[in-house]
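Only a portion of the chains appears, each positioned as in the full assembly.
Going in written order, the chains are labelled A, B and C, and every chain counts its residues from 1.
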Amino acid sequence: MARVVVDVMLKPEILDPQGQAVARALPSLGIEGVTGVRIGKHVEIEFDGEPDLERAQQIADRLLANPVIEDFTVRAG
Amino acid sequence: MSPRIGVVTFPGSLDDRDAARAVRRAGADPVALWHGEADLLGVDAVVLPGGFSYGDYLRCGAIARFAPVMTALVDAAGNGLPVLGICNGFQILCESHLLPGALTRNQHLHFRNRDQRLRIDANTTAWTGAYEPGDVITVPVKNGEGCYVADPATLAQLEGEGRIVARYVEGNPNGSLHDIAGIANEAGNVVGLMPHPEHAVDQLTGPSEDGLGLFTSVLKHLARVAA
Amino acid sequence: MTVDTVELAAKDPELVQPFAALGLEPDEYARIGAVLGRRPTQTELAMYSVMWSEHCSYKSSKVHLKQFRDKAPASDRLLVGMGENAGVVDVGAGLAVTFKVESHNHPSFVEPYQGAATGVGGIVRDILTMGARPIAVMDQLRFGDADAPDTARVLPGIVAGIGGYGNCLGLPNIGGELVFDPSYAGNPLVNALCVGVMPRERIQLSAARGPGNVVVLLGAKTGRDGIGGVSVLASATFDAGGGPAHRPSVQVGDPFTEKLLIECCIELYDAQLVAGIQDLGGAGLTCATTETASAGGSGMHVDLERVPLREASMEPHEILASESQERMLAIVTPADLPAALAVAQKWGVDATAIGEVTDTGRLVIDWRGETVVDVPPASLADEGPVYDRPVQRPADLDLLQATDPSTLPRPSTPDELRATLLRMVASPNLCDKTWVTEQYDRYVQGNTVLAQPEDAGVIRLDEASGLGIALSTDGNGRYTRLDPYAGAQLALAEAYRNVAATGATPIAVTNCLNFGSPEEPEVMWQFAEAVRGLADGCQALGTPVTGGNVSFYNSTGATPINPTPVVGVLGVIDDVARRTPMGFPTAGTILLLGETHEELGGSEWAWEEHGHLGGRPPAVDLRRERALAEVLIGGSRDGLLLAAHDLSDGGLAQVLVESCLRGKVGAQITLPADADPFRWLFSESAGRAVVAVADAPAAEFTGRCDAADLPWTSIGTLGGDSLSLEGSLDVPLDELRTAYEGTLPCLFD
């Protein structure tokens, strides 16, 4: 089983309301000391042959991430 | 014979019948276009309707962009074919790079359906000629990812070139930058609008008939270019 | 992996089987052996355990529910009655409408978003199965106290889940209920209703007929999700800790696949390519194969390894019990198979032939060359155990009914009355529900004529003629707790009144009965009384029950929820253009129809202001309800009504505030000289409505009321920008609006 992992995050300058909502909720759980939360996507791609970073890169570039608002990283999982 | 306006159905399109109804009410013939066919059947204009194409999984419009019909549409739009993207259609136009920027999760994180006041700021597009700049209309908005974002340069350009077609007034329902509800491409033939004019064409089923103007506008536009 | 086969079952009769762990009673297990003449295979045992569960077999409720059929009033509109996936009624013009409400309470407690979402998905498939295109949904939600921590945990997710699934399917949400009461604290109620329409001749039935016909599984792949969900999860009482007694496997919904399934099925129906069809809901393939084979009086053979799986390692009992969503089972003739598969492919829906109809009268299931199931399908689908469980009137009921609210302190000065009014309209049960309903698409499909907060949702069926339907659901757990027979009838009466208020004629009823454990005689008594009341009420109102659902085991620890029958009434209106809205017009006379008595037992006022639940619920007078409905419908037909709004929780005060705010107009109210303002404003007497009429035809309208023997009182005029009550109150609309609209945003944003 050949897995490649792509993590997609909103660009730093783009507001992440979901992350903010989590961050805001923390004090009420008695959790202090968190300065920020960002929430993105964690994508696991299984290839039938070798883990193919190049094709994963392509998939991320064309489909998984929107370059206007998102950055991504690709790694063998 | 009256103009033929295509309404594309993607898997998961929902407001396609309603868009066709609005087209008919405006006096044109709706033509059903299928996502799987790279053929626009010679229509005079195209509406990409609202809905949840491909479930809006991953990102709204991200998968629909690769439908065969879109390759044909991108070319035709480049040659001046009037295209209106409503809600999910607007998202698809941005994903296809026919329009700049992107539509992201509503700031309050909720899907929101309400009767929204809009100000028409540009009547120079193929889809807004029937309005006067400054007209304030009431049209339903219903989306979960309608928050328009773009980098400062793009926003400045949109403002500078008068390409912000409509803005939210009396309250921004999703946090869109510059209260943007709709924008146009440089040529003005491609317009994306988050609210739903097709649901404001009949007092019986909508909050107003203010939305009909978008569909009558394109008829005016087509008549003008034909002449 | 070695699997238990029919052959082994015969060879080795002594094998000890875990029937108890699967929720089967010893005598039930013995009965399976008697039916089969041998011990069941492990796979068969799993099938019996899910089909004979309370949820699928209705074993505790059946003996009571049959009253709905026995007492059903004659109706020439009823095309398909109880017992099918949903009832079907004739609405004229060649159209048939099907509707049903169902519960998804326990899954929504465990996984609020997905539990609620899959609840919508399930009821939509029931409607689709009948041959109809789903055209609208409604949701009936009940939670613990609005400010309770667990309410904050579950409510946002449940609302988002209802919206997420319904919006993605393109189904307008046209109404529902939102109720807060501590009795639901550890056990929220999530009921969902769907309504669909079809040409009369398109009605589908779920019978597998015609030996040689192919059994086709449509839609999603089958996975390990929701296995045992029905028998273990859906019927599991929560432990005192509020957590689920068993760690359930919850399903994740895929509304996109369901949307494709809808379009695919409707194209199959129109092309007449299916001979029978059944949705996969609770008990998955087990339920669908046994119900269709049993209904067809035929046999069926299934090759289990043909079922497309998400996980290859699944065992036969898992495949058969899986509750993977977004699946349907179609019976197709061999000649039609290629065309049917082509339609499925067009919509991107997976379609797989998994077996065929036989004439053996047995359901035979093979897996990897071995026979793992060989049973008479009716023994699972229709001949499950039936219990006539002991009933006992709750010991505390006499005391409860004796503690009448008449002694509770009441506002005695104009200032106190004003403060009471503002607190009441701001209370969680009476306040504006926009925070919730804004998350639902009400416009999609372009036929929504009325939606929340109107008394009933109204949907146009035919653009040319304007023919349409109206739908409303109601239920009051406090009334039902005080008197289950009357409580069920009050729920029916309110939904009936709501439908009539829009100008539509009520024609049929659906219901979802949410109760505690049927094994507790006091709960079973509440259930029996509620069903009896509803059946009698439907008979009196001439509206047959066409279908519904029962949800038992709704309790936290030892305390059952308030008994909560949710009743849905369907009405038909020949031209939706003449529907009566609830918002007041800018001018006119306000009439109060019906009689106001001092009836505060179980009232919103007693509960909200004093935390008091006691006495008797308002008196039921179904002849009065009929008369009121006829006057409201006639007034709408002849254009005499500018607005109408039915009275229920919160009484007259609530209705005046809602109709003024909706119409953005004030009202000057003058009560009869001898009237006690407090009683008139907050009593919850049934059989009442407020209407606005233009001054000219007022006399004609009141003449009709007199003729119908319906008391009426002229209580004021419209205009201005405040709600005033002569001699005691004058509250600006802005102040009312702030109080009314502020509550939910402040609780949940």
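The working rule: a contact is a pair of C-beta atoms (placed from the backbone, for glycine too) under 8 Å apart; a residue touches a chain by one contact, two chains touch by 3 or more.
This is a predicted model, so every value here is computed, not measured.
The complete set of protein chains in this file's complex follows the formula A x2, B x1, C x1, whereas only one of each kind is placed.
One rule holds in what follows: only the chains that are shown with their structure count from here on.
With centres defined as mean CA coordinates, chain C is found 36 Å away from chain B.
Separating the CA-averaged centres of chain A and chain B is a span of 29 Å.
Residues of chain C in contact with two or more other chains: none. The set of chain A residues touching two or more other chains is empty. The touching residues of chain A, when paired with chain B in their complex, are 10, 13-15, 17-18, 21, 63-64, 66, 68-69. Residues of chain C that touch chain B in their complex: 160, 163-164, 167-170, 254-257, 259-260, 347-348, 437-449, 460, 576-577, 749. Contact residues of chain B toward chain A in the complex are 58-59, 62-63, 66, 94-95, 100-102, 104-109, 149-151, 175.
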